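The structure appears below as structure tokens.
Selected chains only, in their assembly positions.
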Amino acid sequence: MPAPVNLPSLAVGDRVQDPLLVLDVEQHAQDNGSPYTVLVLGNRTGRISSAPFWLDQQHVVAGIARNHVVQIIGEVKTYRERKQLDVSSLRVLPRDSVDLAQLLPSVGGGDVARYWETLDGWRRELTKPRLKRVLDLFYEDDDFRRQYGECPASVSGHHAALGGLLKHTVEVGAIARTITRAAGADGELVLAGVLLHDIGKLEAYRWDGAFDYTDRHHLLGHVVLSSLMLDRRMEQEREPPCTEQERAILHHLILSHHGRLEYGSPVRPVMLEAEVLHWADNASARTASMADALRDSDAFGEGGLVSQRRFWELDHRRVYRGTSDWGKAGGA
Amino acid sequence: MPAPVNLPSLAVGDRVQDPLLVLDVEQHAQDNGSPYTVLVLGNRTGRISSAPFWLDQQHVVAGIARNHVVQIIGEVKTYRERKQLDVSSLRVLPRDSVDLAQLLPSVGGGDVARYWETLDGWRRELTKPRLKRVLDLFYEDDDFRRQYGECPASVSGHHAALGGLLKHTVEVGAIARTITRAAGADGELVLAGVLLHDIGKLEAYRWDGAFDYTDRHHLLGHVVLSSLMLDRRMEQEREPPCTEQERAILHHLILSHHGRLEYGSPVRPVMLEAEVLHWADNASARTASMADALRDSDAFGEGGLVSQRRFWELDHRRVYRGTSDWGKAGGA
């Protein structure tokens, strides 16, 4: 299968002939009451809006709904300084005819393999039998691995891509290992926290189309979903894979990883390993989010170094993209 | 067995000859370095401190530890305006020789029976089969009932007494029923929330001596402990007693009952029944706590109407105990 068209880098006049995912169907109307429709279309490289389908083209978009896969033929034009895709032909494809990985933002299949390699390498260093046994309940389970390798780390925030949760996990793991050395924490317990803290996102998010929250997310939140997933899986074992105190410690690592009650953790970290996990998780999530904000060129005025048009979602902050080569031949 | 001596109402000169629980063993010393010991002794009516055991009496208290039951003979004296018990004889009793209910603050056995009657009456009104089935897993289990009828609702705050959790549950239930009618909520679901929201306190608190937190409390908190207790119990059933969505709803009622993230709920109420439960729980806990503060006569100066000497623990507030008969013959 050919690589999907790179939507963010399209130029005016480029032609598109590609399967795309319908991320949204927006209903608008002219001021005279005449309705028109705009499709938000995406693939794994990004997203683009269609030109309006006016009243006389409504039959073209009739029946098109969110999460449909459509074969598009069109040409890129501009409108209000934003590119839009003027669609000349549109056909609904069977859902299974295109790999979802081509239609949704993704960290990339090759990366996924590399992340697994890193994670599994760390797991092989484990020496504590019962700890390993618990982790194996998940990380030796093919079905879990398949899902965990696909799930995004958030719906629209940091690492919002197929494989994003896995990537985030590897980042947290790497950062946590460095903090562990500095703080003299128990590295195996920290690793357990890294591997378990977000497993509930498999139940909190959907990625079988545009990323979305499940109802379970709204009712329980991903923090407690992780704890319940751990608990139920252990209940299914004939023999308890670890002691009750150990189980409580694992729950504590999961439950406290947001660090503060007001961030959704029902308890604050009371163990060094939980504290390490919390800061590693924060460091990965926050810096990934800021890197995204810096890449969002729409937020900056032309040539501007400060994001004037859009704030970074985290506490409503502007970001600065000024750089310098500090006198280095060949630049920054 | 005779009623235990009423400690708060003892007068100077009264003699005590009773079994008491050792709530604390305080080590002090005179300024010349000479050590002395004070015992904090209690029974279900309250607590009193012993007079100091000076250096030459240290053998009397040697080996005495927190949670010992001791047979005391002594006389009430005063010291720095507070009553103390001058102990002339002290003998450790076997732990089982005295009913714990005589030694710890308690709502009273008769009350417990009455509270059960109320709760069970409400349960009999249930018409939804799967909801009843889930509640019966706990409320038809004799062991659960025995524990639930003993457990305090807090260690040192509201309803900190044997049977206090049950009493609190009945209060929450009664208040929730009234709110339910006003708000048009689903009364059976609210009742389920009332009956399940605090079950984790059975694992969060100890009452086999002076009330205390378990390590599980520090690691998981009673909110999540309630959810895990519900979940595990349902896992043990061959047939799931309700659907997954229903289970999620029950978890939501438990998890959101503190109302806000900063009060320890990992999710805020998103259902009307959860909102009703939250306010009923708050109303019972806060007003019980204030009633305690108003009864704490030590906090008021002699004849004073405003608590000058001690703040109400809830947001550091003074309380006012002024009353009036509003002209009613026979008084307030």
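A and B are the chain letters, set down in written order, and residue numbers restart from 1 in every chain.
The rule we apply is simple: a residue touches a chain if its C-beta (ideal position, glycine included) is under 8 Å from a C-beta of that chain, and two chains touch if they have at least 3 such contacts.
Source: prediction; values computed, not measured.
Q: Given 2 placed copies of the single sequence, give me the total number of copies for the whole complex.
A: 6
Here, only the chains that are shown with their structure count from here on.
Q: How many angstrom lie between the centres of chain A and chain B, each centre taken as the mean Cα position?
A: Between these chains, centre-to-centre, one finds 45 Å.
Q: Which of the residues in chain B come into contact with chain A in the complex?
A: Touch residues, chain B against chain A: 215-216, 218-221, 223-224, 227-228, 231-232, 235-236, 245, 248-249, 251-252, 255, 261-267, 270.
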